[in-house]
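Shown here: the complex without one of its protein chains, the others still in place.
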């Protein structure tokens, strides 16, 4: 079983010392996500750069290690990405944790996100891993809707 | 299995040629019994002799062979019995078909009633066999109540 | 189709272990192949845990096993989305759920629910109750004596006031298929909804919710080779989504506070408390055996041959009154009849003595038997499955001859 592999030093570093867990003062967008059945709560904030890419990303909230590490990893990955690229990465991540995408090369795009690959064998934890990505994806989808 | 033994010539004679299935004109008491789940319906009538014993007994209605034969057998048995004796026989019969009484000697009191002894192995038919006896017992219990 | 040979009997432990039994009561509950009993046991031996809430592997496996059967059922009945398959205890509970949780939202005083007089009590009393609660009227469609529902009858009974039509796909007494599609079109034309009781069709024929035009569909696993204790309710997603749960408690919530609670999404919303996960898993094995190991084509061919043979032999006896369509091809496994002048309970008891198991009584269809004018509100029913063979029918016929002899031998 791969569970203890999941909770390895690299992963735990995102939990214990998250780089992106703080209140983003001048956020352009903030969006909240919850997993009612787990009690996980997350608020994800983004500031866009002038070229429209994500300039800064941060989150607050509480939850299990998986949801926290996942949020930290995602924040790091998203900086410099256009909203379209970001949403594609969200989709890719969700396919990975549901076991629908296993192609190593494609998964490399997720950078540290692959630390959560074993979630595919832990269906009960998929929701925890997805929370941040689902929240970001909803935020960006909402923004597209507004602009259109 | 004893079922076909049950439907033997003696038993079938009570079904095909019942002696007591007729409308009793000058009845002292008539009481109706039904088995709602089977659709069996029976009306049992009694005329008392001057000494208080059952002088004449008859029934009408419809139902399965077991309920019909049982009514005919019971009618025959009851003639000349006091109400108390009749109720005791009803109780004995019900104990027999429920398998609670197996003592041959006691059961002999039921005369042709013992033809229905195998009902004890056919729990689904107990209600059919009991219908007449339950009806008579209720009638006599009601009469006691009135007199008291 | 060679109905002397029986390639299936050996798969069914009860039948294999009781060569003396002719089991002709599959419409009440089917026999189970060893594959189903093995699956049920395997669940308890290898993944026994309470599904849904556990985070450890056993529980996760149990959850995945149930999800797989949900998907399998969805595919079986042509449901577009496995989430809309709700597990219940039996058809009765499924139909109660619709009557209790869907009706209140659509039934107003003066509205009508239309059902056929051929319905099983489980697709009848819940509508009596729903109509009473809403002040609506329960309207009956009556077939011809052979079970046919005419277009005129449908047009006369399904109209603008009809909010719900509920009908059996196959009658458990008449044995015939009902014109579900025509009922669907009729009720949909007026903006109403169709509830299909597929308890007697799923064991015998492919069922497709889209082709039938069903808005809800119910069936029981135990009549389709599965274990007792598992039923299915499928419903159109937006209808299920808008419904309140019938039962509340563990596993069906999103969050609970002291004075209020919010519900989990469909289907969990309707599955309060610990489900029979092992039974659901074994139901998957049953449906796989039915549709893959045997296959509906073989089921239909074999059952048609058995029914045709039985029909001919019963009709030939001369003292048996057959009920339902005159054409045996219209009977899906079910043949109801009476032995002239003999109470069905006596028929069943005498047949039992020679190991022939049929059912006798009202078959949970008292209004139908009253309408048919059957004496004693009762009849006999022999119901066949693909695991029966010619010898079962022959033993039935011999038994009936014996019954006749006992009752009329000295006439």
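In order of appearance the chains are A, B and C, and numbering begins at 1 in each one.
Keep in mind that, in the parts below, contacts are C-beta pairs under 8 Å (C-beta built on N, C-alpha and C of every residue); 3 or more make two chains touch, one makes a residue touch a chain.
Note that the structure is a prediction, hence the values are computed from the model and not measured.
When the full complex is taken into account, the listed residue touching the unshown chain is C:359, out of C:163, C:204 or C:359.
From the set A:24, A:46, A:64 or A:140, the residue in touch with the chain omitted from the display is A:64, counting the whole complex. Chain A residues in contact with the hidden partner, per the touch definition given at the top, are 1-4, 6-7, 12, 15-16, 37-40, 62-66, 122, 125, 128. The set of chain C residues touching the chain not shown comprises 13-14, 17, 21, 23, 25, 28-29, 31-32, 37, 40-41, 44-46, 48-50, 53-59, 89-93, 95-96, 117, 120-126, 128-129, 138, 140, 220, 222, 227-231, 247-251, 253, 255-261, 272-279, 345, 348-349, 351-352, 356-361, 364, 366-367, 370. Within the entire complex, the positions of chain B that touch the omitted partner chain are 1, 36-37, 122-125.
Everything that follows uses one rule, which is that only the chains that are shown with their structure count from here on.
Taken chain by chain, the contacts run in an open path, each chain touching the next and the two ends left apart.
Using the mean of the Cα atoms as each chain's centre, the chain most removed from chain C is A.
Chain A and chain C have Cα centroids lying 47 Å from one another.
For the pair chain A and chain B, the distance between C-alpha centroids works out to 81 Å.
Looking at chain A, no residue sits in touch with two or more other chains. Within chain C, no positions touching two or more other chains are listed.
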